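Just one protein chain is left out here, and the rest sit where they should.
For reference, chains read A, B, C, D and E in written order, and residue numbers begin at 1 within each chain.
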Amino acid sequence: MFTHQKAPQFAARPEGPDPAFARKFQEVLGGKWGEMTVAMQYLYQGWNARLPGKYKDMLMAIGTEELSHVEMIVTAIDQLLDKAPPMSADDTTGSTQAAEFGAANPQHTIVNGGGAYPHDSNGIPWSGAFVTASGNLMADFHLNVTAEMQGRLQVARLFHMTDDPGMKDLIRFLTTRDHMHQMQWLSAIEELKADGLDGLPTPEAFPLEEEFDEFSRVFIQASDGEAATEGRWASGPAPDGRGDFQSALIQAHGEHTDLAPGDPRLYGTNPLMETKGLIDKAKDALK
Amino acid sequence: MFTHQKAPQFAARPEGPDPAFARKFQEVLGGKWGEMTVAMQYLYQGWNARLPGKYKDMLMAIGTEELSHVEMIVTAIDQLLDKAPPMSADDTTGSTQAAEFGAANPQHTIVNGGGAYPHDSNGIPWSGAFVTASGNLMADFHLNVTAEMQGRLQVARLFHMTDDPGMKDLIRFLTTRDHMHQMQWLSAIEELKADGLDGLPTPEAFPLEEEFDEFSRVFIQASDGEAATEGRWASGPAPDGRGDFQSALIQAHGEHTDLAPGDPRLYGTNPLMETKGLIDKAKDALK
Amino acid sequence: MFTHQKAPQFAARPEGPDPAFARKFQEVLGGKWGEMTVAMQYLYQGWNARLPGKYKDMLMAIGTEELSHVEMIVTAIDQLLDKAPPMSADDTTGSTQAAEFGAANPQHTIVNGGGAYPHDSNGIPWSGAFVTASGNLMADFHLNVTAEMQGRLQVARLFHMTDDPGMKDLIRFLTTRDHMHQMQWLSAIEELKADGLDGLPTPEAFPLEEEFDEFSRVFIQASDGEAATEGRWASGPAPDGRGDFQSALIQAHGEHTDLAPGDPRLYGTNPLMETKGLIDKAKDALK
Amino acid sequence: MFTHQKAPQFAARPEGPDPAFARKFQEVLGGKWGEMTVAMQYLYQGWNARLPGKYKDMLMAIGTEELSHVEMIVTAIDQLLDKAPPMSADDTTGSTQAAEFGAANPQHTIVNGGGAYPHDSNGIPWSGAFVTASGNLMADFHLNVTAEMQGRLQVARLFHMTDDPGMKDLIRFLTTRDHMHQMQWLSAIEELKADGLDGLPTPEAFPLEEEFDEFSRVFIQASDGEAATEGRWASGPAPDGRGDFQSALIQAHGEHTDLAPGDPRLYGTNPLMETKGLIDKAKDALK
Amino acid sequence: MFTHQKAPQFAARPEGPDPAFARKFQEVLGGKWGEMTVAMQYLYQGWNARLPGKYKDMLMAIGTEELSHVEMIVTAIDQLLDKAPPMSADDTTGSTQAAEFGAANPQHTIVNGGGAYPHDSNGIPWSGAFVTASGNLMADFHLNVTAEMQGRLQVARLFHMTDDPGMKDLIRFLTTRDHMHQMQWLSAIEELKADGLDGLPTPEAFPLEEEFDEFSRVFIQASDGEAATEGRWASGPAPDGRGDFQSALIQAHGEHTDLAPGDPRLYGTNPLMETKGLIDKAKDALK
Partner (left out) sequence: MFTHQKAPQFAARPEGPDPAFARKFQEVLGGKWGEMTVAMQYLYQGWNARLPGKYKDMLMAIGTEELSHVEMIVTAIDQLLDKAPPMSADDTTGSTQAAEFGAANPQHTIVNGGGAYPHDSNGIPWSGAFVTASGNLMADFHLNVTAEMQGRLQVARLFHMTDDPGMKDLIRFLTTRDHMHQMQWLSAIEELKADGLDGLPTPEAFPLEEEFDEFSRVFIQASDGEAATEGRWASGPAPDGRGDFQSALIQAHGEHTDLAPGDPRLYGTNPLMETKGLIDKAKDALK
């Protein structure tokens, strides 16, 4: 159950107006790696967790914090859109204004009347497909690490695209929390291992006897880029402790299979002899 | 530049028919974590890499291998669809056939005429949004690890949903390569660190002086789940080597901001005094 | 800023397992009119509201409540998926089991490992496009009324598709809150009018002098359904108090416009004389 | 069955060219609240109506009228794109032209060769998900009211973003019809009530005895915005005539439920004791 | 401008109920190649046509006819959904009913209350992206031919999936019109050539001098499938009348390009020397 208080976790006060940056900042709100994604992802992982205790509780805590970040970003974008949507051509006498006019998101004014929405920097709606909650915490925590890295990368880039002190402060706060959250997920991965809950390869419970051992430590070279085998993924001890990495050129381990002709009732293109009788078969099928 | 040979990397020969499993297997072809995603993701990361050498070459190698996996899975689904799409109610006299009839994907027959397509197990099209190539290899390789974990998890689950020996062999091959590829990306992450190309927090080049240090090692508790602070993410040395983790209840670090009234030409709901004059303002605006 | 507590607003305890109903119940979680939509819609309307006070505060309250409903529904679906995902054909010896097998969502097991996700009953991801926050509360509150009506309609239908007492109780709770929320939005619409914040036609501030008065109270008959003019929308006083409804057959109030030929550099199909010179023009353009 | 005549219901003759406004005007053609949506929504509601007579006939009439609006808007956008798509940098010597260049939709030229398409102002395709035809006319007519309000709001905003007299005339026509259609749907809602076809709460036929009466008139305060209870939705007689509104703080009416451990064949993260035996269970499952 | 009459172009009277076939038939209503697509595609091509006369008028005629087909299919699906949506498990005592239960679309009942909608057979919404109106009639008429072929193929397949005489009659009508429309578009292509409006390669106005002639008639073999050069596309006179087809193995006509290092403000992975100075550069950029 959730409760809300009006005072924000961190207050951004952009000077604005800057509709072009408002459009750009939508990326970290409603983009694939934005705050909507991490808020929902952590909450769904938490709700679905079938292991009670520290991991589940931690997921609920961080998911709820990210929801508070959604709120901060929405409020910041609203303020960037204050007062100055360039609504007619005569606002564009200078080249900076012209640049802004072109770079703005028309839906910010036409659809939202000067407000943010759960869409990315090109106006594409946020999608539930961005959320992964697989039931396997080891696999999901690795995704969470990258989510915080992609997120920090994007706000770091945005830091260089604005001079607004309020926006810069908000970005500083966001990079800091992404820093913390990267460490949080990396620590949680170590803890999962230490607790014996999963390991490498994930999922560890699927038995290695079912694998084809001859393919399990081979880097397969399918390109002519010679440097590819210079990395440690192509020689030396493999992290599963069961042997050394090797490398090999890609090769075919089987013959090409000709597919069987299709059912005549599907009217696909079949081998000629089939095709010649197809009309009769189709007619028979119709009786 | 690519070339193709008809003999496959690994040949699957399902006994089939099994249209219900054909639908399920679409998930690892055209789902968010399927082979279309990893093939395209690794290729785009490779093409866009601005660092020539082993990482870029390795990305091209593995992307090309994954494309060969797309081919194997398509061929396997085609064979599962051979001969027996249940096309009318009288095919469903037994309960197993009835189950199959209900669980099949109607587009496999109506649209594709007995063939696979780049869609997931519910028939939703594969999306270019599944591909991430951020230009930062550290962030992206963490995503690649999780892609191989999610992928191995899904094929491990599918292993228990079929008795077809050909399909089981194909799944064995796929879990094995996912095992290798998990190790490959983990090794590449270590190598990026060893080569001094990036570190924690990612991106390392964004200066920590710009962060708010007081928020950078604090686990923030926003839920009442008491166990959340029992993990190593809430106390002890933080992985950035700059201090200890702490924990704190979520709190507001700022006051709520009232937004400014909107431009009258946007016809939003504004404070009453504003609203009373809105019609006049709107009329003025129209002159 | 949000906080969370683990005890739910209302606890559903389905007996389960029922993977077929789990799929159906996704509709009121991640469908267009599900709880994800109302939670996000009310929160975005609240955040973006430029009128401080009772409307904005009420929006934050109800949005936060709906988020608590998201939580209840996720938990209920998780329990329906407990213990019995039919994972192989031999689970389907009876016809009820066969029906369930066919009606289940394969992503519930393959992707989520027995958990809910923000998708609808066909597995289509929830979309940020479902959220409307136009900045005009009168227009948005009318949407909110229908959201609660569509929502109550869907749970009322679902009530007849399950015998599970825990699910029936959850549905009773949801229909009750939808009942309340319909009344809440209808009352808020009345209050907006009473407070003089907007009226009919919405937005009231756009001046009627700019309209073509001769078209503003005419029901236009474009079909031959004779009963269409028997409703009160075709005769009697119009709600804007400025005259009576009338009806008229649809008619053309203008001549067809022939479009100008296209730019030759766009290589569209232009009138013949144009086309004859197109190659020359294209060549000129290339100089 | 439909027939078409080339003369339009209302002829717009924009002076053009204005590719930036052409992009913006796509919003009311192919956006969520554009003419494609209302045309298709009213037609599907009409076709699916199981009550013959005035409501069904009226739906077919207005749906067909809206289709004629689609035609007018397409033609107008085509004319805005006439003659002057800025196709190279040397067209942008002035700042107004530069603004236009940036604000244009590249697909208008590259894909459509100077024509409109069923997409919104950011180029996102119109979606069948925008159409609701629930079978319940009371719920759907409330959606239709808001569709006309959102539509009038958007064209009112667009009115201030152009000086083209032809476009202004077209917008005047559209606001006028939206004015009429708002009244039409409000009248139809009253008529549904007067005819005894549905009421509050919608659907009225779902029995109130199945609800939890104690939750049916309570405004639940889940935020600390104090003004939220000052509205008439929190005290005084409720519109269902069965009692007074009340307000209460959000509270938990149940205990948190720990989910059961997952099936080992799903390889999720389970409680430790479970996990320890997971490999054995998985192996057993594989026999 | 459109008008509508209630009598349909062709009346389908399915005996029903058949919710499983109702789901399947959605494919030819709201699928990529369904009637929504051809109706909208022909209308947009007609509206956007910049060549007045027979082609434009014909497009408006056929687009309007296809809209009448949308109506017939919606009505047919509605009747298939009459009376018998299996709403509880006790409707599934027989295996045919069980099959139907599994194969039904849950949104037909939960969302639409027994009605059709503009979605495909997996419930995925129709998309405006399915419509192409390029402004070049030669390119578009080739698309229209295939649309009628794909459409006829799908209804021919559906013919074998039902025994309902009313549905079979509707399918007969649809295949017949698809037959006519294939001939219509093929004739229109011939007429475009005869009228000198475009030719091969399309668009003919783009000058062949700008092409690299050495690549314009060569079949490039990039696979080891030996039979590929046995077709007439690999030898003999080419249809452009300018020489003979040839074949050649795919080969590289250029060297690999190393990309330049990225801007340090983008925090991508750059060559090591670059990376070493990256933090300094980033700091400089921040001043």
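We take it that a residue touches a chain if its C-beta (ideal position, glycine included) is under 8 Å from a C-beta of that chain, and two chains touch if they have at least 3 such contacts.
Quick caveat: nothing in here was measured; it's all calculated off a predicted structure.
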{"item": "Absent-chain contact - pick from C:M1, C:L59 or C:L153", "value": "C:L153"}
{"item": "Listed residues B:V38, B:V111 or B:L192, member touching the removed chain", "value": "B:V111"}
{"item": "Residue of B:S95, B:S121, B:N136 or B:T202 touching the missing chain in the full complex", "value": "B:N136"}
{"item": "Sole contact to the chain not displayed, among A:T3, A:N144, A:T202 or A:S223", "value": "A:S223"}
{"item": "Hidden partner chain, residues of chain D it touches", "value": "1-6, 48-52, 55, 86-89, 92-95, 97-99, 101-107, 109-111, 113, 122-125, 134-138, 192, 195-198, 203-207, 210"}
{"item": "Positions on chain C contacted by the hidden chain, ascending", "value": "153, 156-157, 159-160, 265-267, 285-286"}
{"item": "Residues of chain A (touch criterion as defined above) contacting the omitted chain", "value": "20, 23-24, 27, 31-33, 95-96, 98-103, 120-122, 124, 153-154, 157-158, 160-163, 222-225, 250, 252, 258-262, 264, 266-272, 275-276, 278-279, 282-283, 286"}
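Criterion: only the chains that are shown with their structure count from here on.
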{"item": "Distance from the mean Cα position of chain D to that of chain C, given in whole angstrom", "value": "6"}
{"item": "Separation of chain A from chain E, taking each centre as the mean of its C-alpha atoms, in whole Å", "value": "29"}
{"item": "Multi-partner residues of chain D (at least 2 other chains)", "value": "5-9, 32-33, 57, 60-61, 64, 68, 75, 78, 113-114, 124, 127, 129, 134, 136, 153, 156-157, 159-160, 222-223, 225, 250, 252, 259-260, 262, 265-268, 286"}
